[in-house]
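Here the complex is missing one protein chain, while the rest keep their positions.
This part shows subunit A:
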Amino acid sequence: MPAIVNRKPSLLAVSADYDGVVAVQLDKIGDDFRSNPLSTPQKRTLRSNSTPISTPVKWKSPRRSVNASPNCPPNAIERDVDGRLPKISKSLVKKLADNFAVKPNWNPRDAEQMRAVKEALHLSTSPPVVVCREEEQNKVLEFCKLCIKQEKAGSLYVCGCPGTGKTLSMEKVRRLLVDWTRENGLQQPDLLVLNCTSLTNTSDIFSKILSKSQSQKRSTGTTSPLKLLQNIYSQKPQESSRNMTLIVADELDYLITKDRAVLHDLFMLTTLPFSRCVLIGVANAIDLADRFLPKLKSLNCKPMVITFRAYSKDQILKILEERLMSLPYVVFQKIALELCARKVAAESGDMRKALNVCRSAIEMLEAELRESPNYLSLSPVEKAVIGQQTAPAPDVLEKREIDVVRIDHMVVALSKTYRSPVVDTIQSLPQHQQIILCSAVKLFRGGKKDTTIGELNKCYTDICKSTLIPPVGVLELSSMCKVLNDQGLLKLGQSREEKFKRVALKIDEEDVTFALQGIRFFRSCLQ
């Protein structure tokens, strides 16, 4: 793996003699040294003495944290490290830890490690530290703090593409806010977090707000919850200061109705003189506030807009590393993570996709493991025993130890995620259906967008004649077009007569050309 070696020389300079001491011991431990010269198994206690960037806390899902505690070390380290390490001076360790936390490679055959890694990379685990969104979080937090301190109402609109950490950041801000109010002795605001997709009617949101803020008042038959809320917020409060209500409305665009009344009324609630709610709306569209709340602009109370931009390559890389940092072993090749970050950032900047691709790459590794021969799955002790008894075959020894997720795994995972199945499907279509696609491509080359089945039939028959394949009749052709329509390759219109049904191509011409280029006949036909 030349890439790894090239990147490390500056760090190696620090530990040149260190390596020499450790090299002898490492042969006994495993073949790790050959694959990753900088990896040295470290005792877990050493890391807690050094000063890492942030304390990696091992988080566990609520289900599984019955017996485990953050301090209990994982099994693999115990097995390998027991009594075999030389004494490493603390100063050297500090220097290394400052630059780059040196960790051993993981053992993918260990089910416990596999589970821990997959959990670390799963979409549902929320990391304790939300990196790369500090600026946006601070803005929201400052806004909320201001509103609570001044006991004024306000509205905020958070927007961004899916997978940019909006909901995650809102969770964090909520928790920080609660802590802050407790520290400063202010009254804790009532929290209402809801996802607008769970509302049957869009106006149910008002009854939810009402039930949160005032538990005694119920909406009678005549006054709607909205009216009640408006009444409450327009009058001076009789009792002493009421609680502020913090409303976080996720997927705000589900509230958009034809007359845009609900959304408008919701934001107007914050403009009423004695309003006590702080509204944070989360959605995808950047211009939602402009498009759907024009009247607010005239009243000069447009909500503040905070945009969560799509992640860049560096941010994705940082987040992935942050997630993997708590694990005491190296799982991915650095360059594999970089490739993943680069590809995802170029395409959408969606963090979920990056996490999915990483998990997919781990599955590639697992698949490789399952196919590898059994020799490499033996423990070192057994290997030593066999090595003494019989001379192991040379080709077996030369096989690489399968440990880290390499760049080829990542490449396969990325191609599986991003490649559309169109090309594969076209290549495996039966012959006549391929000819139909071919004739459609030829017909639409001149800039025409759609045609009829009759025209398609003519072109199809011509192509068949040119190669002496007997063409099928119009009825059969029409049923094949229906099959292609079901698969999403063609688009078939409606008509009373079969011949006049309109046909359009739904896939790219290049896809068809690329898929069929292996067959000489189609190549010449499509030129």
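Rule of thumb we're sticking to: contacts are C-beta pairs under 8 Å (C-beta built on N, C-alpha and C of every residue); 3 or more make two chains touch, one makes a residue touch a chain; residues count from 1.
Definition applied: contacts and distances are computed from a predicted model.
One chain of the complex is hidden; its UniProt record names it "Origin of replication complex subunit 4", one of "Origin of replication complex subunit 4", "GATA amidotransferase", "GPI-anchor transamidase component GPAA1" or "Dynein light chain roadblock".
Of A:Q188, A:Q487 or A:T513, it is A:Q487 that touches the chain left out of the display. Of the candidate positions A:S203, A:S312, A:T425 or A:T513, contact with the hidden chain is made by A:T425.
Contact with the undisplayed chain is limited, among A:L272, A:M325, A:V474 or A:C525, to A:V474.
Touch with the chain that is not drawn comes from one residue among A:R370, A:K449 or A:R520, which is A:R370. Checked against the full complex, the one of A:Q137, A:Q333, A:N356 or A:S439 touching the unshown chain is A:N356. Although one chain is hidden here, its contacts on subunit A can still be listed: residues 61-63, 114-115, 118-119, 122-126, 161-163, 195, 197-198, 200, 251, 254, 284, 350, 352-353, 356, 359-360, 363, 370-371, 416-417, 420-422, 424-425, 428-433, 457, 461, 470-474, 476, 480, 483, 486-489, 506.
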